[in-house]
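Every protein chain except one is present and positioned as in the full complex.
All chains are identified by letter, namely A, B and C, in their written order; residue positions are counted from 1 within each chain.
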Amino acid sequence: MSEQTMAEALRDGLRDLLAADERVIVLGEDVEAGGVFRITEGLLDEFGERRIFDTPLAESGFTGAAIGAALGGMRPIVEIQFVDFILPAVNQLISEAAKMRWRSRGEWQVPLVVRTPWGGGVHGGLYHSQSFEALFAHVPGLKVVAPATPADAKALLHAAVADPDPVIFLEHKRTYRLIRGEVPDPLPAVGIGEAALQRDGGDVTLISYGLMLHECLAAAETLAAEGIECHVLDLRTIAPLDQAALLDAARHTGKVVIVHEDHLSGGVGGEVAALIAEHAFDHLDGPITRVAGPDVPAMGYHAKLEAAFMPDAARIAEAVRGLAAY
Amino acid sequence: MSEQTMAEALRDGLRDLLAADERVIVLGEDVEAGGVFRITEGLLDEFGERRIFDTPLAESGFTGAAIGAALGGMRPIVEIQFVDFILPAVNQLISEAAKMRWRSRGEWQVPLVVRTPWGGGVHGGLYHSQSFEALFAHVPGLKVVAPATPADAKALLHAAVADPDPVIFLEHKRTYRLIRGEVPDPLPAVGIGEAALQRDGGDVTLISYGLMLHECLAAAETLAAEGIECHVLDLRTIAPLDQAALLDAARHTGKVVIVHEDHLSGGVGGEVAALIAEHAFDHLDGPITRVAGPDVPAMGYHAKLEAAFMPDAARIAEAVRGLAAY
Amino acid sequence: MAADGYAGPPRVRIPLAQPADARRRRAKGPDLTHPHFDLPNEALVEMWYLLLLSRRIAERWFTLNRQGRAPFVVTGQGQEAAQVGTAAALVPGKDWVLPYYRDIGVMLTLGMTVEEFMLNVLAKATDPNSGGRQMPAHWSAKELRVVSQSSTVGTQIPMAAGLAWASQLRGEDAVAVCYIGEGATAQGDFHEGLNFAAVRRLPVILVVENNGYAITESQEKEMPVEHVADRAPAYGMKGIVVDGNDLMLVYRNMHQLVEETRRGGGPAIIELKTYRTVPHSSDDDDRRYRTRAELEQWLKRDPVDRFRARLINDGILTEAHAADLDVEADQEVREALARAERAPDPDPATLLDHLFAAPPWGGTS
Partner (left out) sequence: MAADGYAGPPRVRIPLAQPADARRRRAKGPDLTHPHFDLPNEALVEMWYLLLLSRRIAERWFTLNRQGRAPFVVTGQGQEAAQVGTAAALVPGKDWVLPYYRDIGVMLTLGMTVEEFMLNVLAKATDPNSGGRQMPAHWSAKELRVVSQSSTVGTQIPMAAGLAWASQLRGEDAVAVCYIGEGATAQGDFHEGLNFAAVRRLPVILVVENNGYAITESQEKEMPVEHVADRAPAYGMKGIVVDGNDLMLVYRNMHQLVEETRRGGGPAIIELKTYRTVPHSSDDDDRRYRTRAELEQWLKRDPVDRFRARLINDGILTEAHAADLDVEADQEVREALARAERAPDPDPATLLDHLFAAPPWGGTS
């Protein structure tokens, strides 16, 4: 049992996976030198340049090559330097990786993991702060995970590499060094598609993931002092959603606030709300509420513009108070 | 007043726009010869090769060039041959077109229209049948329209070209020749962001767009004979949604079925449901129901696999009956 | 076995240790596809038969379309020599192959049976490519190392680089061969894929079937250089241009290139100048963008007729034997079609199958 940051847990996870399976390779921009967030630091020395592999600055090309390598029997882990720069690779991911198994009725498979830092809070401005989980969550054939704790990050990285299908593995960049936590050894497995209850409470249900989970937990602390008990669910996997867990959590209190950093319209919160509004309707005691970034292209670079975008514990608590009083 | 198909109305609309404004240009693959759906037929002869412009087979390149031309004062109308092939251009559309005005605080603008056929029902298999409206609807800075009638198609094409911001203009390919309707002259304007009530009824509200609107109307006919009256709203614009209209429509009956051809999870229906579950909660008399394609990569090519994917009047009617009895 | 009658992988058609294709009925001589053999007369006749059979399959497909039995056709009449000649230089089941939609000749040469083409054209449940999920001509055959194709052009080039890379990492000497039209080389993935392959000197060959048109657009609208192969130096690659309607020229050049690449010569482009003598697809009318005179010129260079004339001229084939083979090809297609027609249609209940290996909801995997 040891306490680690997200970054450390991920680095350890990569090392374990590379050591355990010869087919695992790591590729992307600057990964040989450790990557811009230093998650792949030390791997080149340990595993050599056949397995840790700098690519040209061409996301479609190296993602496509990784798809090819996966088809050819390898287990590639691609690093996209910032999720904002995954867009050139979207065609490869949606047209090829996501559809390969289905269109060949299982003849071909793409066991690919795409790791990429997402989210804001690091003064990244428009192109180093975005959230694209909703884009990928809408693509049948892709799995999307977004762990919020070091233990989950490591366990889900194992699950992603073990998965025979393509997984988009989202690492909230603000959590890399901010979030510390116990990473048990041996590490209990976490399945892709399994949400986790992070706090039990009877008044209002909070459903979230990524950095925002921690804001939800902070809000829950504040609210507990005011006598409002929150039931906090961490989705962990964005696609496929853990429908049973989220419907249970919704039914538990009948009052739901969904929180994400991504902007509101068309975000993951819409799908979660729709599932609840259809399948837990009879248990609802108030409007399904969403707290999310505003509908602008991205957060601003200046600290004030970034803060104006990012939902936080205060905004979440306010929404919960309103709903609790409903 | 004359009756036209969708294809005819769109061709007429393009001709009017080219005639009215020298800055309007049309570019894309095969547009000089009329395009694969013959929507641009005759335009080369009438307007010449400076304004009707075949591009290399490179969606990112010519979409990027169109963005440049728009920045340089033109009013480009891009044709993407099938919406399935817009994915290579997604980076240009999301990173550049959508963010240009916001990031320059209005200094630069991208008056671009991207026309593209979407949807199934023509034996197109995986790559000639997809729906990507949810992808673009989630992008702040883009407008997304999806007309269902010839008059709306022509009016919205005018609105899109007049709009100083980028518009994704979705033409359901099955409707091109299937759907006929009156196209009044002069044509009443339709604003981007305005839904339209297509049928008034007191029992259940149907919210849809594109080809599925016609399936909803067919279902409403059947149901009327059974004594169930449907209130049918055509969204017409997918982003920004006409929130007032859709909340009104939801409140009108308290029972809502949202219908789209795109697969369920993460589709536009989720956002619509979420808005209703938050802002019309007190008026709801039953679970918000969605009828949509299944969560598979696309519809199959074989007629039976295509039919198994596509929602139709029968499935819609069944959902409405269930909800009406709730 | 899934509900749609499809037995599921893995199926092994060709034992990898023994590249001779037992399923190619006419292989009388030594294995054509083995690159170390010279080509005896029988093999030359066999190659002509492959050209002919490719042609007949395509023609039959058009007929089925006119009869309302196949909603969509995309074929490559006129391009058969480029296809058969290049594929004959590969080792099926060892080399990775990413053909494109016109490549009936490639698939036939690699070992797809005529019946399988007919199952594909009719989108039957037992179509080995996709069981009626994809449009026809979107090839997939795992045991032939033919990777399932999308319609999206260009994506196959980076994938080919990755397949070559995987083989290299696994210590195989396989070559990855990607087929593409000249128009599609305008895609960014051409640049990114070739650059990736070139930086790491991966064994990738890009076969460009340059038929002068991308649907309605003639080559000068697509690119400012005369040959796609003119772009090979941008990647430090070898690029060669060959008359794509001359079967032997195609075969010899491809054979040599495959050998070089297999031995570590790095990636390369081979461009085959050819022409499709039919419309782009059943939805196209080619009279709107090209003249009949141009078509006539190319019909004179028809690869099937041309190779037949050469074989007859060289005394390898007689008119009578050619006529027999023609009848045989016709019959082979007819019989295969009859069998394929009896195959089951896809079962709509299978639509949700194979989304994931272990499905989180719904169908079986």
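Throughout what follows, contacts are C-beta pairs under 8 Å (C-beta built on N, C-alpha and C of every residue); 3 or more make two chains touch, one makes a residue touch a chain.
Since the model is a prediction, treat every value here as computed from it, not as a measurement.
Visitor: Touch as defined at the start, partner being the missing chain; which of B:13, B:34, B:56 or B:311 qualifies?
Guide: B:56
Visitor: Can you say which of B:5, B:40, B:91 or B:289 touches the chain missing from this structure?
Guide: Reading the full complex, the residue touching the unseen chain is B:91.
Visitor: Spell out the interface residues on chain C facing the chain that's missing from view.
Guide: Given the touch definition above, chain C has residues 186-192, 195, 198-199, 201, 220-225, 230-231, 233-237 touching the missing chain.
Visitor: Just the residue numbers, please: which parts of chain A touch the chain that's not shown?
Guide: Listed in rising order, the touching residues are 29-30, 32-34, 36, 54-58, 60-61, 84-85, 87-88, 123-128, 294-297, 300-305, 307-309.
Visitor: At which residues does chain B meet the chain that is not included here?
Guide: Touching the missing chain: residues 25, 50, 55-56, 58, 60-74, 76, 88, 91-92, 95-96, 99-109, 140-141, 143, 163-165, 193, 240.
Just so we're on the same page, only the chains that are shown with their structure count from here on.
Visitor: Report the inter-chain centroid distance for chain B and chain C in whole angstrom, where each centroid is the mean of the CA atoms.
Guide: 37
Visitor: Would you kindly tell me how far, in whole Å, the mean C-alpha position of chain C lies from that of chain A?
Guide: Chain centroid spacing, chain A to chain C, equals 41 Å.
Visitor: Return the distance between the CA-based centres of chain A and chain B, expressed in whole Å.
Guide: Roughly 30 Å separates the two chain centres.
Visitor: Using the touch rule from the top of the page, what residues of chain C touch 2 or more other chains?
Guide: In chain C, 130, 133-134, 138, 150, 152, 188-189, 355, 361 touch at least two other chains.
Visitor: When you check chain B against every other chain, which residues touch at least two of them?
Guide: Residues 60, 84, 87-88, 126-127, 295-297.
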